[in-house]
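The structure under discussion appears below in the form of structure tokens.
Here the complex is missing one protein chain, while the rest keep their positions.
Letters A, B and C mark the chains in the order given here, with residues in each chain numbered from 1 onward.
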Amino acid sequence: MSERTFASDNFAPAHPKVMEAIVACNSGHAMAYGGDDLTKKAQQAFSKLFGRDVGCHFVFNGTAANLTALMAFQKSYGSVLCSDAAHIANDESTAPERFLGMRLSPIATEHGKISPEGLRAALGGAHGVHHPVPVALSLTQPTELGTVYTLDELKTLTAIAHEHGLGVHMDGARLGCAVATLGCTVKEMVADTGIDILSFGGTKQGMMCGEAVIVLKPGLAEEFPYWQKHAMQLASKMRFIAAQFIALLEDDLWLDNARRANAAAAALKKAVEPLPFVKIAHPVEANALFVSLPPALIEPLQNETFFWPWDLSKGMVRWMCAFDSDVEDVERFVATLKRLAESVR
Amino acid sequence: MSERTFASDNFAPAHPKVMEAIVACNSGHAMAYGGDDLTKKAQQAFSKLFGRDVGCHFVFNGTAANLTALMAFQKSYGSVLCSDAAHIANDESTAPERFLGMRLSPIATEHGKISPEGLRAALGGAHGVHHPVPVALSLTQPTELGTVYTLDELKTLTAIAHEHGLGVHMDGARLGCAVATLGCTVKEMVADTGIDILSFGGTKQGMMCGEAVIVLKPGLAEEFPYWQKHAMQLASKMRFIAAQFIALLEDDLWLDNARRANAAAAALKKAVEPLPFVKIAHPVEANALFVSLPPALIEPLQNETFFWPWDLSKGMVRWMCAFDSDVEDVERFVATLKRLAESVR
Amino acid sequence: MSERTFASDNFAPAHPKVMEAIVACNSGHAMAYGGDDLTKKAQQAFSKLFGRDVGCHFVFNGTAANLTALMAFQKSYGSVLCSDAAHIANDESTAPERFLGMRLSPIATEHGKISPEGLRAALGGAHGVHHPVPVALSLTQPTELGTVYTLDELKTLTAIAHEHGLGVHMDGARLGCAVATLGCTVKEMVADTGIDILSFGGTKQGMMCGEAVIVLKPGLAEEFPYWQKHAMQLASKMRFIAAQFIALLEDDLWLDNARRANAAAAALKKAVEPLPFVKIAHPVEANALFVSLPPALIEPLQNETFFWPWDLSKGMVRWMCAFDSDVEDVERFVATLKRLAESVR
Partner (left out) sequence: MSERTFASDNFAPAHPKVMEAIVACNSGHAMAYGGDDLTKKAQQAFSKLFGRDVGCHFVFNGTAANLTALMAFQKSYGSVLCSDAAHIANDESTAPERFLGMRLSPIATEHGKISPEGLRAALGGAHGVHHPVPVALSLTQPTELGTVYTLDELKTLTAIAHEHGLGVHMDGARLGCAVATLGCTVKEMVADTGIDILSFGGTKQGMMCGEAVIVLKPGLAEEFPYWQKHAMQLASKMRFIAAQFIALLEDDLWLDNARRANAAAAALKKAVEPLPFVKIAHPVEANALFVSLPPALIEPLQNETFFWPWDLSKGMVRWMCAFDSDVEDVERFVATLKRLAESVR
């Protein structure tokens, strides 16, 4: 497969500028395990992005970013509240239970966004020694269903969580897509809304491999390097992850990438919305569409241009745009969709 | 730091051919999580290397390769026998205990190589319900102290282990250095000696990032993809690890790399052996030297050309050669050593 | 507190015959850790109860019985299906996650009983490497809400589970209450319905301390003694648990105890059902009542005779009968209830 699809943003390659940065740093020896100059420079780039010193650590993948970040709030008898659509609850196997030793407590949501009422209800139960005690709230922004929390919604949720002594983690595997949608700065969306620790996506935002954990609450995760090591997430040739992040942050490449992905999703939505056989399941606020299709249409369409089913009992599938999705990809995909819809009718 | 040092083989960059392969695969979309064509091709390359179908899985780093491989023998009440110099026992934080839930039982060694007597003694203790039950033997080849097991030694140890119902894992982070020293094939050294599962090093053998777990015993690790996922070791853009391994195996690049590293170590040994103030602590059989130096010499030398101390109570340090260590590096290093030795006298 | 209450069957003392057995075995030395004669005799009593050789192991409490039993099906990437009212899901803190390393997947139920549709839906999801894989079904009989599965219901559920490769565990903390209700034998209810492994309650059925794990599927849990030890559940002076079980099984004392508890619950139900301010929430099929009361009544009633709230948002409380609950206890309790209901009106 080499044609661009709408299967996932992790089907995409690395952005050319990211690749250039990798090639450029491939000479000479460098201190291993993050003791090198590029790692320092990448960490400084993140502090610049957030307008003040932040903690910054690089791990290999998104599951690892989420779970090492949540170590900041880990208690052996604790639980993590998250949405019922959360990646940590649905797509990370038993890694949360095994690595954190804690329970996940998913909260029912309509479009992937936790409501204040849902959060309060989850906090209201009995929490004596017989029950896991909530220690953290994990929010995904944009959500796994392609929706975006507003700044006010984030502030309300973090305030409730902090009132109850919980820490707040944000899973930002596609963070730029939300920043682009809200038209704010990442500082406004993450730091000013009360997020304590952030998974800042690398791979889905245009890198080859690597994610960042950004510690916003001062002093929160000083033991992070130890967690990272025993989580099997310490890269020896760290410079290669660092170089990618430097390129990603330079001139807001990550945001440009996100804008392109969002624009493709908007174009795709605009094109399929009028089609009578397509039903859009969730508001399209970032780079993903969730649509219901006639069951007979799904497999033929997948065979021509691969994408993932989401809930086949409802005929629901997911179309995800990447930084390299362009207008022609959308036009070609929609043309295929229409053609096949004719034939399966 | 960009000058080549003798600090570690993970201070080195990626081999240029490896980097070329990475760049070459950076276009178009590819199935994520190893469903792509390059991953299949890399897996076939490993089967070709071992002369028959082997299981082949790619993870991010060496700790992960060792511990996911050892899952093949995991029992909740089990223990893993290893040498007292083993990386899993000394350099992987508490990852073994946390990920495997098992105990490590290090066996005392002289030069990092487990002896048949040492192994038998470790197996001879009481193993009722009150005691961890040995389930696996982990051998490092070459050892962490730069020595190499002979084929006969390996066969003897695996035979004892198998007799007692233990599985055998080989940590081959620098596997090629041992193959080069023994002048045999990797099949002869690994498959024919009775190793059940192998960590095949990528990063230290010339890659940017990535290790392979090779399953030699048929049917041994069919659940590996599940372990890999919950170990937070499943790369989404897997093609980039696969491409590196294809380049590494092509025309035995990994062995060429190993030969160059071994040759540098031999040259370094030859140059320092006659020096009265240098004492070589372990036989130099691969790409590493462990030497005792006058204490006053260590820090000045590190300041000019970094390397890691090993056991400062004995004035012992480690000099490690990489695939890119060359004759001039050795000459320059030895010259510096001699010059500083004069000045600290 | 020494008056008998309806708080819980674990507020009750040990049955006098159980205590006699404890006292009777308190002389001389006996092999520790279950190597003694009484332990063998107790194990034989269980084999007699089930009409054939069964595995039989004694642990300290109910959480431990459930979790060591579930080790029989443990996979590191697995999940356990259970009802949303299950003790393992609601009352065992994070012990399941920490000890098993697995996820609990609660299935929504109306009265604590899993339906075949609910079970099928839970089994129908995606179970690739990204998702926990269901490995066991845990059924509580009687349920935590005081309802009882019929033999046919049990057979249907175990058949579905076995079809999908899952093992089936029964949490029988109050097993006798279900046997008494169904009027069958324990063999018919547990062994003949396809249960693979059973937590057989001791404490709530009339003992001071101790639970049994009964292995019904031959060969299923041969490593149990190792799990028991590393679960910190191996008693040294085991004879004292064994003696209690011998007394409990002798002349069906455990069933007599259960019948008395059930009878008290039936009497309590009969007495409160006509009261207009009492609403019974779940069918009363064993020894427990769940009722909604006027909120203002709950605290005054608790102050006179303690019981646990269940869901105060619905004014729901739990009344639980024990083996020593008698007619007078019921009459006294109902009189108090009526008197207080007058006064809070």
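Convention: contacts are C-beta pairs under 8 Å (C-beta built on N, C-alpha and C of every residue); 3 or more make two chains touch, one makes a residue touch a chain.
In this text the structure is predicted, and so the values were computed from the model without any measurement.
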item	value
Option touching the unshown chain, where B:47, B:90, B:156 or B:292 are the choices	B:90
Touching the absent chain when the full complex is considered, from A:29, A:87 or A:230	A:230
Hidden partner chain, touching residue among B:17, B:98 or B:279	B:98
Where the unshown chain meets chain C, residue by residue	1-5, 7-8, 10-14, 16, 19, 22-23, 25-33, 36-37, 60-64, 67, 92-95, 98-99, 203-204, 208-209, 226, 229-237, 240-241, 306, 322
Where the unshown chain meets chain A, residue by residue	33, 71, 74-77, 101, 129-130, 133, 223, 225-230, 234
Residues belonging to chain B that touch the chain removed from view	76-79, 90-94, 97-98, 101-104, 124, 129-132, 313
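In this section, only the chains that are shown with their structure count from here on.
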item	value
Core chain by centroid distance, with centroids computed from Cα atoms only	A
Same or different residue numbers at the chain A/chain B copy interface, by half rule	same
Greatest separation from chain A - chain, by CA centre	C
Mean-CA-position distance for chain C and chain B (Å)	51
Inter-chain centre distance, chain A versus chain C - centres from mean C-alpha coordinates, in Å	42
Averaged-CA centre spacing for the pair chain B and chain A, given as whole angstrom	34
In chain B, residues with contacts to at least two other chains	33, 226, 229-230, 234
